[in-house]
Structures are given as C-alpha cells and as structure tokens.
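Note that one protein chain of the assembly has been removed; the remaining protein chains are unaltered in position.
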C-alpha cells in the first residue's frame, strides 16, 4: 500500500526500520545476509494523536516525525509498501527510547 | 446475511476487506491465487456509537462510513454476506490507521 | 427447562439462535446437515437489567426483546428448553451488532 | 458438614442443585443414570451480604433464599452435606439467570 | 515454627484445618487413611488487620479468632508447626463461608 | 555482592533466610542435608520506602529491619552475598506474616 497515505490512530506510529551497518570487531562491514537480527531502530514517518484515557482526555506522543526510535523486537504490525519496502505500525509502549 | 442491515454496537465497526492488487518488483500483477496473505485494508460500511466508559459516557469512534482502514490480521469476526462476499466486524482497538 | 420463565441477571440476555437458510451461489438451498457452521444470529427473548459499575450504577442494555442480534461464535452458555430447542444465555459483550 | 450452618461471605451463595427430570421427545422420562449432564439449576439456600467495592460499599445480591437460579456448569466449590447430598458455593458472577 | 507467634499481614489469616469425621451412609466412621479429600473447614487462629485499598484505607476482615471457616481446596500456604501439625495461611478471598 | 549496601526500592525488602532446625517427632535434630524444603522464614535486613499508588502517594511497609517474616516459597529474587550466603529480595505481597 501507499505508506505516505497512512494516518495512524490513537497512540500508534508508522516507522521505517533502519538497517544498521554491522561491523565485526576488526571493523569489517558484514553484508546484509550475514546479519540475522531484525533491526531495532526506525525512523518515525507519522504519528497518531496520542493515547486517550478513560475520561476521553488525549495525551500527545513524546516523539514526532523524523525522530529515530529504538523499539522492542517482534512488536507491531508489518506493512509492505508499494515501494516493496517493509514498514511497521507500532504502539507508544513499544518505543523504548529516542536515538538523538 | 444481509449486511446492509447490520448495525454495529458499542465500539464495533462493519468492514468490507479490500483486496490489494499485488505486484512483483517487475510490475507484474499476481493473480489472486498466488497472493496468500489475508487483506489488511478494509472499507468501513457501518460504525457503532462508540466506546462507553465505566461511568456511562460514550466516546464516538475516530472513523466513519467510507473510510479505508488498516487493521491487524486475524482480528475480528468473519461474516458471510448474502452476496457471498466476506465481511468483518472489528473493534476500535483492531484499527491501526486510516488510509487517506 | 421452561425458557419462558428465565429472567436474565445483570448484562445477560436469553437468545434463540436463528438458523439461516444457506444458499449456494447458484441459489440452491442447502439442507441443514450440509451447513456446518453454528448460527451467529439470534432473537432476543429476554434481557437483564444491565451492567452495574463499581459504584452500583446500572446501565440498561442497548437491545430489547424481539431484536435480532449477531453474536460471536462459541460464546455464552447453552440451555436446552422443554421444547427440545437450543437456547443461549449471552453477555452484553458477546453481542456484536443488531440486525435490523 | 451441616449445611444449615453455612453462612456465605461477600457475594457468595449456597445452592442445592436441582435435578431436572429429563424427557425424550416422546415423553419418556429418562432414569438418572442415562442423564449425563450435571444440573444447571439450583435452589438458593443462603446468600452472603453482597459484593463490596474498593471503597468499602456493599451491594446486596439480586437473588434471595428460595430463588431458583441457573448457573454456569463447572463453576463454584462442591460441598458434601451431612445428609450425603451435594451442595455448591457459588459467586454472584456464576449466576446467569433466575428461573421464575 | 511456633504458630502462636504468627501475626498475619494485610487480609491474611492463620487457620488450623479441622478434620471432619467422615461417615458412610450406614453410619460407619471411616478411618483417616480412607478419607482422601483434604479438609475444607478450619478454625481461625489469627487474623491480619484487613485489606488496604489503593488510597490506603483498611477494611477489617469479616471473621475473627475462633470462627470456623470453609475455604477453597488447594488455596493458601502450608505451615508446619513445632507441634508437627499442619496450619495454613489464607487470604480473605479464599474464605467462602463461616460455619456457625 | 556486598548486601550491606543494598537499598531496596518501592515495596521491596532484603531478607536473610533463616534455616529452621527441623526435629523429628522424637526430638532428634535432622542434619541440613535431610531437610529438603527451602526455608520460609527470613530476617528483614533492609526495607524500601513502600508502595506508591497511581496518584504518587507512598504507603510505608508494615515491617521493619530486624523483623522475622514468613514468605511464600519460590517468591522473590535470589542474591548471592560476598559472604557466600544466600539473600532474597522480596515484594510486600510475598510477605504473609510476621513471626513475633
């Protein structure tokens, strides 16, 4: 689908996983096929309005478009973009930290 | 059943799954039988009045009839329409994003 | 038991499952033994006073006697009537929609 | 134990299961050994003061001594009386309906 | 340990299980080794101050030292006394009824 | 680690398990290798400030340094001290009673 048209709801965000170059101790860059771990860093493409509490009050998210975030592995829902790239819809609680 | 007569309750919505044309990298459209993944995009046909909190206050849903929504796979209850098509009754929390 | 004497408590309702005639695409009505899915539509025979919140306030149910409701499969408790028919006691949360 | 001395606490009730005479369609009464289902109807022998919410307020139960109630199978705790009969201590939430 | 020195905390109580004499229908008392069920009746030896809610308010227990209580099987924590007897620390919710 | 430097957080306490001398009915003290059950009595070495509720109010614990407490088996986190002894970090809810 066309990910530029995705508008996340509630406390959800749309993230583009960022593949980290993985180096060995000696500094050799490993090609993609050697790296087995799924990426844990992503760039925020779109954010929802935020979590709404039981009384109907909404709290904006603590990150914004363009932020790089670290998220827990295996969380969220995978989305395949029209550009054949993988995207992810995550919830606020899946985001552990911002990478400045 | 006649889905035009379904009136969802509480925070539920009636959705008609939309089958995305799936293309290979080279642009070739894959016939339906090759695509194995269940669709994750649906058109909203009817919405309930919204979630009611413990004090009896109701909060309207954030999407309306005609919206295209992205929902988590394997969520909701399947409904077979009189037109032999598949429909789905989902809850607000199953809806991840709106597709504009 | 005599289902006409059942008075549901709290947010429960007594429902008589409605067997839908199932037709093939060509319009042929399938006999009952061919249809394997349990019915998901029922007629409301009696309703409880409604859910009571933690402070003791009661909220009336959103459906009434005579309504046709759609409910999630495998929910509720089966009741065998004196008339040898099957009935069901369901909770408010099991009811997905009203069929108008 | 002597069930006449049991005083249920909180939202619990003491129930004497009622064995329903089960008839075949032709009206033949089936002897007890043929009927395999455990009874789901019971007579209320004693009730507790009712559920207490988190603030210490107590809500009386919606049924009283002598009521016939329908309860979910396999719920509650079995009690063997001095009279060799089986009794049951149930919670309010196990009671689905009153049989008038 | 010396059970006379046990001071239960919060909504917990110290109970001495009471072995019921079990009789057959003919009135013959069964020796202890024949009876397989664990006792469900106990005498309250000591009670805690009661449950404390989230705001720090404490609610005294509904039973006191000397009461005979009926409790759910397999609940609580077994304590072996210096007198080689078995005792039990139970929570308020494990107590189903008082036996007067 | 040096357990004298452990400062428990929230509703946690540091406990030194106390091995009870176990005697047979005849009064013979069993050597340690015969006793298989893990100790359930411990001496409180340090306590946290207490549980904090959702509004940020803190409730001090009901036991203090030097108290002997009874705790549920298999609860808490084992800590190996520099003195090669075993210690335990427990939560308030794991403490069943004080042993006076």
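Every chain is named by a letter (A, B, C, D, E and F) in the order it is written, and numbering of its residues begins at 1.
FYI, a contact is a pair of C-beta atoms (placed from the backbone, for glycine too) under 8 Å apart; a residue touches a chain by one contact, two chains touch by 3 or more.
None of these values were measured; they are calculated from a predicted model.
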Contacts of subunit A with the absent chain, listed as residue ranges = 20, 25, 40-41, 53-54, 57, 59, 62-63, 70, 72-73, 95-100
In subunit F, positions touching the absent partner = 1-2, 5-10, 12, 14, 48, 52, 54-56, 77, 79, 84, 89
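Here is the rule we use: only the chains that are shown with their structure count from here on.
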When subunit E touches subunit F, do the two copies use mostly the same residue numbers, with over half shared, or different ones?
-> different
Taking each chain's centre as the mean of its CA atoms, subunit D sits from subunit E at a distance in Å of 24
Where the CA atoms of subunit B average out and where those of subunit F average out, how many Å apart are those spots?
-> 53
Multi-partner residues of subunit F (at least 2 other chains) | none
